[in-house]
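Here is the structure we will look at, set down as structure tokens.
Every protein chain but one is kept in place in this view of the complex.
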Amino acid sequence: MEYVIQQGLNALSFGAEYALLALGLAIVFSIMGLVNFAHGEIIAVGGYTMVAFAALAIGNPVIVMAGAVIAAMLASLTLERVAFRPVRKADPTTGLLTAFGVSIVLQNVFLMFVSPRPIAVTSLYFLDWPIEIAGIRLASLQVFETLTTIVVIVALMLFLRRTVLGLAVRAASLDFEMVRLTGIKANRVFAMAFLISGLLAGLACIFIMARRGSVDPHLGFDPVLKAFVACVVGGFGSLPGAVLGGFLLGAVEVAMLVMLPQSLGGMTDAFVFMIVALILIWRPDGILSPAIEKGDKL
Amino acid sequence: MLVLNDISKQFGGVRAVSNVSFEVAAGEVRGLIGPNGAGKTTLINLISGLLTPTSGTMSLEGDILDGAGAAARTRKGIARTFQNLRIFENLSVGQNIEVAQITARSEGHEDSAAIAEAFERFDLAGRLRMPANALSYGHLRRLEIVRALALNPKVLMLDEPAAGMNEQETEELAGALDWVKTRFGCATLVIDHDLKFIMTLCDRITVLNMGAVIAEGTPREITTNQDVIDAYLGEDHSNAA
Amino acid sequence: TVKIGLAVPMTGDYAPYSEFQGAKCMAEKINADGGINGMPIELFIQDTGSDTQTAVSLAQKFLDDGVVMLGTIPFSDTMIPVAQVAAGYGVSIFQPQSTQVEMHAGIVDNFFTGVSPDPFTATAAANHALKQGVKNVVLFTSDEGGSWSARTPLWFGDVIEANGGKVQAKLNFSFGTSDWSPQIAEIKALDTPPDAVYISSIMPDVGVLVRQLRSAGIDAWVIGSDGFDDPSLDAIGSDDPSLLDKVFFATLAPSHEDSAVVKFMKECEDMGFEVGGLFPATGADTIMAVKFGVETAGSLDPAAVSDAIRSADSVPVLTVDSISFKDTKTYAQRTIPVIGYKDGKRVLITNDIPANVPTDWN
Amino acid sequence: MTPARPLIDEGRASQADRMLTIQDLHVFHGPIEAVHGISLNVERGKCISLLGPNGAGKTSTISAITGIARATGSIRFEDREISADSVEARIASGIAVSPEGRRIFSNLTILENLTLGAALQRDQAEKGRDIDHWFSLFPILAERRDQAAGTLSGGEQQMLAIARALMARPKILLLDEPSLGLAPKIVRQIFDLIGTLKDKGMTILLVEQNATQALKLADYAYLMSSGRIVAHGTADELGKSDKLMAELTGVA
Partner (left out) sequence: MIRLSQSQRSGLVGAALLAAVLVVIGVATLYFGSRYQIRLVYSAYVNLIVVLGLQVFMGNARITNLSHSAFMGIGAYAAALCVTPENIKKISLPAAPWGLADFSLDPVLSAAIAIVITAVLAFLLGLFIVRLTSIGATIVTLAVLVIVHAVFLYRTDIFKGNQAFFGIPQVFDLGWVVGIAILAVVVCRLFRESRWGIQLRASADDEVGAAAMGVQIYKLRLIAWVLGAVILAVAGICYAYFLGTISARPFYFNHVFLTLAMLILGGMRTVTGAVLGTFLISFGLEGVRYLETGPVLLGIDLPEALGLSGIALGAVIVLTMALRPTGIMGNREIETLFVRKTF
């Protein structure tokens, strides 16, 4: 029983990380239909910022964390300006491919100017300590990450439903030009979405780095691949969908790791993706997307 | 030809079409009018198979259509245009029409002579090699109609074909559609808000309101029907068109 | 000139496994000392992006340029086709760090690896573990690194079991794992806590695993292979050196403070070469082996050079005193260092040729 | 090509009355020039109508005024040259548009669409009052206020688009075919509304196919064809005196 609870909590914290990443993808997608595969590299920017702080012998964890988050936000904003603005009006596929391109460029920039090998960053180890409650072992990081994800979800919901800028963010996803025709500075809307996305990447970066303790050019690729899947499963562009998809994926992944017999252990990822594919075949637009009948409209 | 039997469609809480029954005969032009949101487009979506009715059945020449998808129904001879244009913008004008011709050919009822004539009638003859997205709105509407005709359909449904056209063009369109009626002999269902257009074109008119049929008859009968005046035309309808 | 071609993975998935920095540094040093028999070494180095076809094409180019020895991506799917192409020129491949076993199955014979295959490191590690009283072990395996990550742990387990120990569980993992809590929960659920866990993987996986095991209160030895041999492993002990107290690994060459490798890396740094770790440093072995071969053969004929290396009793290299291919043909007979930590610093524990290596691998 | 043939003398209004003045405007879609140097005036408080057949360049002209389409030439709004301004700046200076094809935000609710229409308005209470006002005029919208706008019928969407434009409390309202796809009863409502707005002093530039209706309302009209203005004048002047009018709009 304890074991089951233990693995359940593990699934929850896996899910929280995926949800945090998936939200970063979903906010950008919901506004401009862009699947930002370069999200992972924005996380890596945060990681390399920590390396830079370490090199400058700045160890104050608050500065390091803030620095990483700010760097990720700036990186996200910069990418919006440089790479994504030209494809703003394009279809999702164009955006997806652009993001792939950006991701490849950034990975190679890290490789060229820093190193292809992992670089250790130990300044955030202090965030991680064991907590034991009634025989259940938790890492403090898991708790922090889950809490952060919850706070982020609530804050985002409020922003998108209650503020004009939030409405504009949602409206821009369908008709960017028309948003401009209401007088809202569209560039601000996009900047805001990318800023939020960068913030989420920065937060995720803190947790990933605190856990891994090192950064390499591929730091973000795998987690973001999973987050991408989470988004699609939940219903792309739907923020609640991203959250649901994230937690679902966490649960599936832990279940596969734990339940597959050792002889099939190497197939964990295959089974995770297979389940995802089955979900999509069952609900082609993701679980939380409303069942829309295509008529003349939409 | 086309028989609708007690068709209803529910969207969540909205009953967009409610217990509609009517028939359209071959060669007949049937007008479908009604206030905005009356369910006209929804009805066409139901007939063309893009939406599934909540209840009711329909048939084409005695052949039950229920359960057949949009493509299958088109192949059986139901063609339509769209209120919001659905042009294949990366194909040329000619290829847009070819998409439909291919379907007609594979079903063995292509009529290439009639289509060639339709190009002229709808002012597309010189434009076949243009990319479709270079046409103006009015021509795009014409393209949609010709594309539907290329299917050589038994039932042709036009959703606001005159929208965005001026009176002159509307008249031309009415003339062209008259030609369609004689040349193709299909059962035609036309939605439009341009009463003059509807009145000159249609043999019979069905009026929808809030999803339900509130009147049915010849143009004359309709314009004097008090229910229709209340729900749709308003008092001073002679000025409307 | 003595031409050596390195079609290596400088970028891509296998970028960590490239020897070109060490090779460049060593070639420079030798050239500064007057070269080989008075001839300077000319290195042809190009990036393959970890792609096999590119590697084969580049190898072809280098062969046409007249190299006497080739280095390439240290994985069999590239080494075999490269060796096949090179065979037509009488040229051999010298791979200073490839430990996978399938290259020694007799598919190609114009091939050297400057190190011993994985069963040797697994055995050396197991022998030391047994000496520490290890009985119950947990093995982490993964298919992603080929036999290196999939089978090395099993050889380790074989040696442990042959000496009365027990493999309690085999757990699967993927490369790049940063949260080991599901696997750790599995370990916690075992009836008896393990004395050791063995994993053949690379950073950051290894560092994360060590820390998460410790914070979960699992005090077992963490034992590994040459994948542990990266400066970033040492970094996890920067705050708390005791984290590394029960970590050791069997690797390719001694890499503790005073080892030849570490000295070499320092010298290279002074010369302006960044040789960041053991894998890059092994490139020096390639150059030294070629130097030996050319000097012994007294010729630049590739076949003669290879024969000279293959038939020598001992070939001097940088990473260990000497290696020999006389009995093994394709892999180097050499000592296997076991490296542990004391106060967060690497110490060389043993450095022998293990005698009880499993034999089921070729 | 028939040269522009003014039916009356150029601009009777004094310079000061001109709210929007366009001179020698060329509009481009990519490499294609859709409008070839037109000039027109919109006087304060008047309803000016822009008529013409499909493809004449009416929508292109509107897009040039809002800055959506690439254009050369001069556009003066309230005595300020705005042709170099961004779209947003033009809207902020008091131009609002109900575009061709409606372009409502289909994934937002009706209420949210209206809220966005008043995006530049800071006063929340004012905004609420405006929304109530337009809801009372379009009760169907009020009924569906929390429904996604994409599920409205074509006509309902058109009402929403106009209401959204009005939420900005503009100085000039650009209406691009507001009657497109509307039922006669609603069309009349819409034209009545335009009349009311005009009576209240709103300046309106009305693009229409429905020339009869438009001319009834308009103080002055411009007739476009193939990217040029081919005639202009008051409704009477245009409607009675020129064959061209009949040809291009079908108005007898």
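Here the chain labels run A, B, C and D in written order, and each chain numbers its own residues starting at 1.
Methods note: a residue touches a chain if its C-beta (ideal position, glycine included) is under 8 Å from a C-beta of that chain, and two chains touch if they have at least 3 such contacts.
Treat the numbers as computed from the prediction; the structure is a model and nothing was measured.
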Touched by the hidden chain, restricted to displayed chains: A, B, C
Hidden partner chain, touching residue among C:72, C:100, C:181 or C:225: C:100
Of A:11, A:28 or A:96, the residue in touch with the unshown chain: A:96
Of C:76, C:136 or C:282, the one touching the omitted chain in the full complex: C:76
Hidden-chain contact residue, picked from the options A:14, A:144 or A:236: A:236
For subunit C, the residues touching the chain missing from this view: 10-13, 45-47, 49-54, 56-58, 60-61, 64, 75-81, 84, 100, 102, 105-107, 143-147, 150
Residue ranges of subunit B at the interface with the undisplayed chain: 48-50, 69-71, 74-75, 79-80, 82, 86-91, 94-96, 98-100, 102-107, 127, 129-131, 147, 151
Where the unshown chain meets subunit A, residue by residue: 35, 83, 86-87, 90, 92-98, 100-109, 111-112, 116, 225, 228-229, 232, 236, 264, 266-267, 269-270, 273-274, 276-277, 280-281, 284-286, 294-296
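Simple rule for what comes next: only the chains that are shown with their structure count from here on.
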Selected interface, A-D versus A-C, where C-beta contact pairs are more numerous: A-C
Averaged-CA centre spacing for the pair subunit D and subunit A, given as whole angstrom: 43
Between subunit A and subunit B, centroid-to-centroid distance (C-alpha), Å: 47
Computed distance of Cα centres, subunit D from subunit C, in Å: 75
Multi-chain contact residues (two or more partners), subunit C: none
Numbers and ranges of subunit A residues touching at least 2 other chains: 297
List of subunit A residues in touch with subunit C within their complex: 3, 6-7, 10, 13-14, 17, 108, 111, 115-120, 122, 125-126, 128-130, 137, 139, 142, 208, 211-214, 216, 218, 222, 254, 257-258, 260, 262, 265-266, 268-269
Interface residues, subunit D side, partner subunit A - complex: 66, 68, 86-88, 91-92, 97, 99, 103, 105-108, 112-113, 115-117, 119-120, 150-151, 164, 168
Touching residues (chain side subunit D, partner subunit B) in the complex: 32, 51-55, 59, 100-101, 140, 151-156, 158-159, 177, 180-188, 209-212, 246-251
